[in-house]
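Every protein chain of the complex appears in place save one, which is left out.
Chain nomenclature is as follows: A, B and C, assigned in order of appearance, with residue numbering initiated at 1 for each chain independently.
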Amino acid sequence: MSSPQASGGGATAETPLQRKRARTIFEQGAPGRRAFVCPEMDVPEVDPAQLLPEHLRRIDPPRLPEVSEPEIVRHYVSISKRNFDLDSGFYPLGSCTMKHNPRLHERAAALEGHARLHPLQESERAQGALELMWNLQNALAEISGLPHVSLQPSAGSHGELAGVLLTRAYHESRGERRMKVLTPDTAHGTNPATVTMAGLRVVKLATDAQGGIDIEDLRAKADGEVACLMLTNPNTLGIFDPNIEQIAAIVHDAGATLYYDGANLNAVMGLSRPGDMGFDIVHFNLHKSFTQPHGGGGPGSGPIAVSERIAPFLPVPVVTRREDGAFELDHDRPHSIGRLRGFHGNYGCFVRAYAYIRSLGAEGLRDASENAVLNANYLLARLRQADLGEGRRVEDLLPLAYGELCMHEFVLSGGPMKRELKLKTLDLAKRLLDFGFHPPTVYFPLLVDEALMVEPTETETRETLDAFAQAVAEILREAALEGPEIARNAPYTTPVRRLDEVAAAKHPVIRQAL
Amino acid sequence: MSSPQASGGGATAETPLQRKRARTIFEQGAPGRRAFVCPEMDVPEVDPAQLLPEHLRRIDPPRLPEVSEPEIVRHYVSISKRNFDLDSGFYPLGSCTMKHNPRLHERAAALEGHARLHPLQESERAQGALELMWNLQNALAEISGLPHVSLQPSAGSHGELAGVLLTRAYHESRGERRMKVLTPDTAHGTNPATVTMAGLRVVKLATDAQGGIDIEDLRAKADGEVACLMLTNPNTLGIFDPNIEQIAAIVHDAGATLYYDGANLNAVMGLSRPGDMGFDIVHFNLHKSFTQPHGGGGPGSGPIAVSERIAPFLPVPVVTRREDGAFELDHDRPHSIGRLRGFHGNYGCFVRAYAYIRSLGAEGLRDASENAVLNANYLLARLRQADLGEGRRVEDLLPLAYGELCMHEFVLSGGPMKRELKLKTLDLAKRLLDFGFHPPTVYFPLLVDEALMVEPTETETRETLDAFAQAVAEILREAALEGPEIARNAPYTTPVRRLDEVAAAKHPVIRQAL
Amino acid sequence: MLAAIGVSSIEELFARQIPEAVRLRRALDLPAGMPEQDVYAHLRELARRNVSCEEELSFLGAGMYDHYVPAFIDMLMERSEFLTPYTPYQPEISQGGLQVMFEYQTAICELTALPVSNASVYEGPSAAAAAAYLAKLHNGRSRLVVSAGMHPHTIETLRTHAHGYGMEVVEVALSGGVTDLVAWRGAIDGDTSAALFAQPNFYGAVEDAQALSDAAKDSAGEDAPVVVCQVDPITLGILRPPGQCGVDVAVGEGQALGNRLDFGGPSFGLFAAREEYLRRMPGRIAGETVDVDGRRGFVLTLQTREQHIRREKATSNICTAQALNALGGVAYLAWLGRRGIVELGELLLARTHYARDTLTAIDGIDALHTQPAVRELAVRLHADVAAVKARCARAAVNPGVDVQALTGREEDRGGLLVAITEQRTRADIDRLAQTLGAAVAAEREAVAV
Partner (left out) sequence: MLAAIGVSSIEELFARQIPEAVRLRRALDLPAGMPEQDVYAHLRELARRNVSCEEELSFLGAGMYDHYVPAFIDMLMERSEFLTPYTPYQPEISQGGLQVMFEYQTAICELTALPVSNASVYEGPSAAAAAAYLAKLHNGRSRLVVSAGMHPHTIETLRTHAHGYGMEVVEVALSGGVTDLVAWRGAIDGDTSAALFAQPNFYGAVEDAQALSDAAKDSAGEDAPVVVCQVDPITLGILRPPGQCGVDVAVGEGQALGNRLDFGGPSFGLFAAREEYLRRMPGRIAGETVDVDGRRGFVLTLQTREQHIRREKATSNICTAQALNALGGVAYLAWLGRRGIVELGELLLARTHYARDTLTAIDGIDALHTQPAVRELAVRLHADVAAVKARCARAAVNPGVDVQALTGREEDRGGLLVAITEQRTRADIDRLAQTLGAAVAAEREAVAV
């Protein structure tokens, strides 16, 4: 691609998408215009004033848009094109498991019997839904190696909150008040945030040279005040902790519970189970390992599976099966921590996750994890070996932060790249946009300098992985030859270019002025 | 927008869409890769050779793609973005009635009871579908003012063929062999093409100064050999023939039939009916006036409505209602011209057209036509009045070809623009692409020099019409100031730029070499 | 807006353009409009009164088949970018649709083993009529020799169109379930413009395509007719393709490829031919080329064949065709893939023969013919078919199509055409056998009494 510098940074010959100033739906339409046709007033007209006293009534209507249906459709279809999406390009966003979302799942979830089923429908008349939830509970129990499941939590972090509350309930039931929760410095931000919300205190654990938990540090901190250790395994470095058995032993000896952040479950389905590793509680991200589409930031679903000793405290309701084979929702659990939300959880996501599990089956799930790990290691190898000329290779500038191999994802350090090429990880990420790729996760985990966290997933082809490795190499060569400015000013070809986030935060404009 | 010349014509800083060389599905994948999972062979394995003798069996399989489902999805979703579509932008393609396609219609057509209904299901078990067809037949009869309807034809041109064959059958039933069909020089290409396919001869009619049929020419040619006059009214100039009554009288006096090309019905729904104008046969384009989405070139549906004298010859089957109220398919029509295709026509299109008619109702259909005509005249006025500076206005360069007002569409002549600015209608059209608009129909009708045929439809907003008029004016100003080259080399911002159509036709490459 | 136009009312726009005498001065006699929710409820109610393949065990076929349509195909066909554009007259902003056409043409060429394909015609039977018109343009002759094995709708459609073309249709009878080769040879002469047959034929029998084309060619020597074969595309993974059997033009109904039943349409018609017929093909054809910057691109090509350019001299009057349905077709073929189409064919073949063996083992049911069958089979019931079907319906089984009801042929009395898809398992076939057997027995008893 010819240097955008030459053409003033691509700002000329904007595409219609670029040129058009973003207009919100509130800036369209005309007074009186409408899409909604109100069903006829088929009951005796009544003066609202008579049914609703003045002081309870709204005086001036909310200033919602006044637009026609064609305008609404055109507006949202048009702005949708300003999104990058998984169905159009490679999305190696580390820790997010951007795997293909099969359309069968959308078709199945849209069936009237699922989509228009009211959550308070009597159990006898919702047996299909309850059986689906029951089957999903059992499948998740088998996959995690933990026998008892609650599907209630709304997302991963909600599952974490449930998990820590369960830990509290467990300890309290034994008359203990343990206030500390150990979290490695590689932990995802939701872990410490959850601990605080659950009323406990975070104690950080160091990471050792192999990228696992520093055992000595753990030993030192695993005292009688520790309620729980929250661990992601493989962790956010993509490393499966080699000392997991020892870690479990230490934690259990300290009388604490072991929590498994399931965001990285995609690395081990059918290959290794949290329950067998000694974990007491695990949350699943159905929107990661089990193909619930991410929706641009949700919906998600974060079921939890727990060991026998935690089971009594599970949130209500859980699906149970009667002797006669019928399914019902069990709300009557005296030791339960209670509800985490309304109704029974994100059923629509259960349908998709269940469809996925039934499509793949036992073998398919294992194959998925095997290929996720294979793809990650292949991409890692390709990246490291990619030639930069003068005998230099990408790994000289973007070394693997820890270890030699990886599980389903890996973390590179952009430190050398920054020092030698004056190219920050952020600039590399932005330049990748011009190549039509979604960048990896950047600057996480925090302990890696200029971190670049790459998770290709199992549903990508080798050709795509090769193309991505080439693009990274091309950007580094470009910076070496023409300097870092090109990347620093990237992207050029996107609907908008770099945005002023500082100004946005300094003087927040978070709603349209009307 | 800054002149693309400055940046070498937009070829720099290509978007990922532009830069990526188009790759077909056949250029992707890898040997052995697959999406389809074959259901298990649950019957006794048999050696195909035993069931299918060698000489009937295929030796080497067709070289279909070997791709995964994620690859297929990503491929087609990605290339779909190289299409301009009605849900994203203004599409004033004359004669095509690009009106909004309500999504309700897609939802309704997708219902199992419609989408998975087999055409040979017994009538008693397809009463819902037959009732829908019956209701649609009646609605189309009422809208056209012609009592008898066949839903069979697959599109407009198929309806035309049916119409001319009906005319032949009618005359033959009266022992006459009339070989001529009169078609105005404004007629759409399908009309003359149809006449030839139906075994008759085209005789052209001149257009008078008002844009209607030259009555004298008609009188002169309306002899005893004339089988039919095919007319579009309003015609392709957007002009409603002021002499329609006289025309009908002349044609009928000559013993010929009058055929109504319904492509422009969107101008007169509920306002004027072909039957009342004296037409014997009319075809509808359900994919124009009745919102069947165009699908990038189909599917369509071209039902026909006819007068009493033509009714006996209608194609089979037609839906009839028994005394007991049940509906059935009537195949037993001795004088019928027969079948035009398999089964009963494009039912899926019937569902959409019927949903549209029920959504709008009598009033709504009239409003639709009124607004279609209002929008066309408003856009015409805006365009003519648009200022070009130095006291010049767009109409000085793009005059209305005929008349003062128009019906649902209008035709401008680019002749003056070409002479004065060296700007061809084609160049104006291509430059419009850079402004994010689909161009109007160009170079049709043939009798207008450098024709530009504009049909906004009723579902566009005034703001959109204003923006389009401005864009045209801006392009003319640009050409006046900077010369025609910018437009001549346009577009710059599209996935590809002007394509070499001559080479494509000279050495046709119409399939991938494998 | 009225002010800008310079009229005082919308009425004025019409009053000044439409003669009063032809104005409609009353409201249309149609029901009042309804909110979306009510229209939906109404259409849902109509749908409820149809028995779809979801609500009964259906073996209906005879031209359209209940194959499974992968969910991603619905998604693609619902995408605004494919659903809402017009025919791609502006290639710069229509590369998506044009490339789909190009890929579709390639897939059809591969399937049929013929070098050229268009981008779709309406559907199956009218595709055969389009082939007849191509033959007429090609050799100017006026006889169409048609195997009685073609779908009755195809033959009727041919007759309707042939009348327009000024051609006559001569039907050649079958013997033993396939086209009678002797009669076929005898019927074809120097005036024969085209000779048409179906593979497999309407009765599910696999014809000897090579023999039929050879016979057609040497019986007319120099003046060989255009040999047209109507194919069922989903069988072409295992059946010898027309291009390898001496066929000149292949046509067919594309519904089985990723399109839903929709009570008979819309679907698409496929149309492929030998190189020499390229410039006489009907319909749109996409071709590959490059843009001014040398980028690969696609355009509609060879348009000088078409009505908008050639008008009365066009090779066809077709304009709007079936682009969206053809997208479903090529996406489905990519999904099946090179291996899948063979595996699927072999599965259908095995199940079809299993079904034939199972059904004909029943007392009161025997084979209508014993020719090889790949996805549909014909049996003869020793009982009234309509009555038997009515009995089966009570058990929510639809055993298939009443052959005589479609063909009207005396020799087809008792004929039942049973279609097999990958959605009909062995268990389903066994249930069919049990239900149909019982119904036939009951019906014979009822009549005997």
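Just so we're on the same page, contacts are C-beta pairs under 8 Å (C-beta built on N, C-alpha and C of every residue); 3 or more make two chains touch, one makes a residue touch a chain.
As the structure is a computational prediction, the values presented were derived from the model and not from experiment.
Of the chains displayed, those contacted by the omitted chain across the entire assembly are A, B, C. Only one of the listed residues, A:149, A:218 or A:244, touches the absent chain: A:244. Residue A:357 is the one among A:146, A:357, A:417 or A:487 that touches the chain not shown.
For subunit C, the residues touching the absent chain in the complete assembly are 36-37, 40, 44, 54, 68, 70-71, 75, 78-80, 422-423. Although one chain is not displayed, subunit B still touches it through residues 37-39, 77, 102-107.
Keep in mind that, in the parts below, only the chains that are shown with their structure count from here on.
Taking the mean of the C-alpha atoms as each chain's centre, subunit A and subunit B sit 45 Å apart. Inter-chain centre distance (subunit B to subunit C, centres taken as mean C-alpha positions): 22 Å.
Contact of a single residue of subunit C with at least two other chains is seen at positions 33-34, 36, 70, 72, 74-75, 80.
Residue numbers of subunit A whose C-beta contacts span two or more other chains: 77, 102-103.
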